[in-house]
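Of the protein chains in this complex, one is absent; all others appear in place.
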């Protein structure tokens, strides 16, 4: 039994944490929160220099060919720092889409650029409130038309993986810098992660994978992404717990630290429990992701449900622990409260993943 | 605005509480719990003498013709005392079934006896685990056949209102003392309320109400019964809170009462909150029951859902507050823990009533 | 049991409604005015007609009515669109304190202008280091001739920037136990040395202020209660903090949640058909209806002349976390779009997202969830207070940590 990350991965974690403490302190998050930019471009560039974008891209495509454990470690640390970067869209989804469904030519075109940090990708799946059905976007004769909302990280991205409608759905690859693409910024609950409403009006695009396989591919992609999102969530949830703990130890009421009151002690203990369960489920998710285990759908849904809940709880009760200061703009508690909601929405909600989880259980009990 | 019970009803409450303190102390509940009898026959007789069975039966049928507020008060006090008597089956369901669907002859035969305490009724709706569907019991040519499980209070009851299957369902009235009726005791979670498996094998029975109207009648009956069950639940939940409060005040750990620890304080505050919301919803339920308001389905479901949850929470956390002693046979915490589960099951579960509640909301929002 | 007014109540309600119908200003009469001017316009009109401050004695500009009349007035007024009030703190908290502790001259000078809306008051109690431990305040008052000199900082002061006067608790003696060294004043908010800074919230709003005092002078005549008795005076103020009746006014509720669930899809069907959505709606309806009918019971008690007690804390204790839970749940129902907070694109102009961002404040302002649970445990159920580490210790020796 060896159910911990390798020493290499742990070394990478230390390195990543140090790097982000240096390059993504709270002031960097706040700069995006308060400023006009939708992401931290300098940090994004430095992360690319660190090679994180290239982690799991095979060496033949210019990547580092590391295991997914390394990527999970990076995800956790990015989540802990609430980093305002377009990493998840590009690395957990767009890169994976190319790896899973890209033609040799598509891989050859984009993967080296992604690995080198010369290109950033994103994904455009959703169109309206509620669950996806009857998507209106279509690819015909190399031209893409339709409206996608919300699309993450458009400001930073060079291309997007777009889910189009029709029987079974299809995926398209579109150059976001080309003509026929119009993006308007959309304000999100999390101001530190730019999102847009993107109108494709006959934009040049090409099919990614076989026609009619889009929905199935997206399901597989989201299983993989869910594990990585969950690691970001666990990182964020732990950071929120740590914020709450520090504040509760230093804040006195009635002559003693508020951390000595059971209402606060048990609140933090509950955070710890949820975070620990989520982390352990994420370990299994990492294993299933790296080994592409048949169990991945269950492992991914379990990690995602646990990650959503742990981060939601920790981020809201962190504010509560801070009392009045917690809901002021001046304090940093808001970073995780905003981010937790974004990550909960970005690749489909708790409801969706709870249902997927039980479907996976049904399949494994029927098998 | 007059949203409290009348002075008469409050007087009745005092009287009822005094009567039950006298005649249904914990030792009386324990006698049934530990003994061979499935209910307290002496208490049952005394309650009949008090006229409680007759409360809402019209005077023309030998009843007292009181309002349902009085019956709610009685229900609350019976619930508080966890009284081991066949009252709810007879008064909240069987009597109501006769009032709602009985022919003049049936009313004339049974209501005076019910009012005088000379007869006790019960109901037999369920047949198997899970929600009712495809009931197998049938009434044909005055003969009833089928198996009902669980049937409450059969040992005490003279007749039963039986739901039979077929299109729309039908109700039958059957003399339990007649031939073709075989009852075997069934052990319940709550040992203080006798239940049975009843086999009807061509038992003499007559239709109650029109054929094919049974399910609809039962739905209406259960709405009415739900309010009264909810009052029992609120009474029990308050008793459990009071037990917990008393124990927590007197029990010391680390040199101070456990009631001074926030874990216990907030637990009891939560009980109080749930009990208060349930009680207030029960007030509205009482009004809707007494006035037969169009809103009764919503009011009843709201009271029942609140009552189930409040009693469940209070009865389990009462044990928890008692620590080790709480789960010993010797202590009385078990009375409410057992009873809360019985009342939660007896006329359909939380799931069923939550669904009914939202259906009622949908209807009222569509109206 | 009924939902009807008594005969007297019905007559009062009819009179109130008739006056309101005739006198509520049309929206275009005040829409162009600032918040404060609009509020003053409406308050003055009520005052002139004898509808201001229902329960106050007539000599101070009130109506001389009772608690249930106040409730009925509030119900009727809330049926109209009127300028939002900015007088709640002055009329609801400062005025009862003045009535109890001010000189006759002061009452005659200040109360009618509070009733008429001519002057606005704010409350200067909370401090950064205090929080739930309100009495742990540090703002210093030192006697200097006939004046007191005030130095320190207050926080969470609603309306400080438009207030004319404020009620203020200070520490006049840090060498005695926490509750014993306090002294209570009122002051002119335009006094030299008073500086006001708005506090921005994570929801984007700025309903509160920080107020800094630098050598602010207050005449001794503006002291309320004896030196060192400030806590007793403050309790009078706090007891009059408006009993929060009902769950009223939560922006996300069963109604708009159910409507959303009827509009969006979940697992290929309208979300309203999903068992989890239904179970949650049922639970929330139990809470909403329970709070509503609890408020009916409170009103019944009030109409019998009783005063609402600490049991009314449940409105906030239940309502605030419920609003947060419902907001998150509704955002989940919108899937990816749930994280959009853009009035032009979000369902119902972003009310769910706004509620998500403002509900943390609801769970804290006016007493945290944890304090509310303590109030119910201690004042309703009679459980013991938490153990106090500061009991009987001189204030300046109480441990304070780093904050």
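Order of writing sets the labels: A, B and C. Residues in every chain begin at 1.
Going forward, a contact is a pair of C-beta atoms (placed from the backbone, for glycine too) under 8 Å apart; a residue touches a chain by one contact, two chains touch by 3 or more.
Bear in mind the structure is a predicted one, so any value in this text is a computation, not a measurement.
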Identify the residue among B:125, B:159 or B:287 that touches the chain left out of the display. B:125
Missing-chain contact among B:168, B:212 or B:250 belongs to B:250
From A:157, A:278, A:296 or A:325, the answer for touching the chain not displayed is A:278
In the full complex, which bits of chain A touch the chain not displayed? Write them out. 1-6, 69, 245, 248-249, 256-257, 259-260, 262, 264-266, 268-270, 272-273, 276-278, 280-281, 283-284, 286-287, 290, 301-302, 305-306, 309, 351, 353-355, 357-358, 361-362, 365
Across the whole complex, list the residues on chain C that are touched by the chain not included here. 266-267, 274-279, 387, 389
Tell me, which residues in chain B touch the chain that this view leaves out? 125-126, 128-133, 149-150, 186-190, 195, 197, 249-257, 261, 263-264, 312, 316, 319-320, 323-330, 333-334, 337-338, 341-342, 344-352, 354-355
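Methods note: only the chains that are shown with their structure count from here on.
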So the centre of each chain is just the mean of its C-alpha atoms; given that, what is the distance between chain B and chain C in Å? 42
Chain A and chain C have mean C-alpha positions lying a whole-number Å distance apart equal to 40
Pull out every residue in chain A that's touching 2 or more other chains. 261, 263
For chain C, give me the residues that contact two or more of the other chains. 370, 373, 386
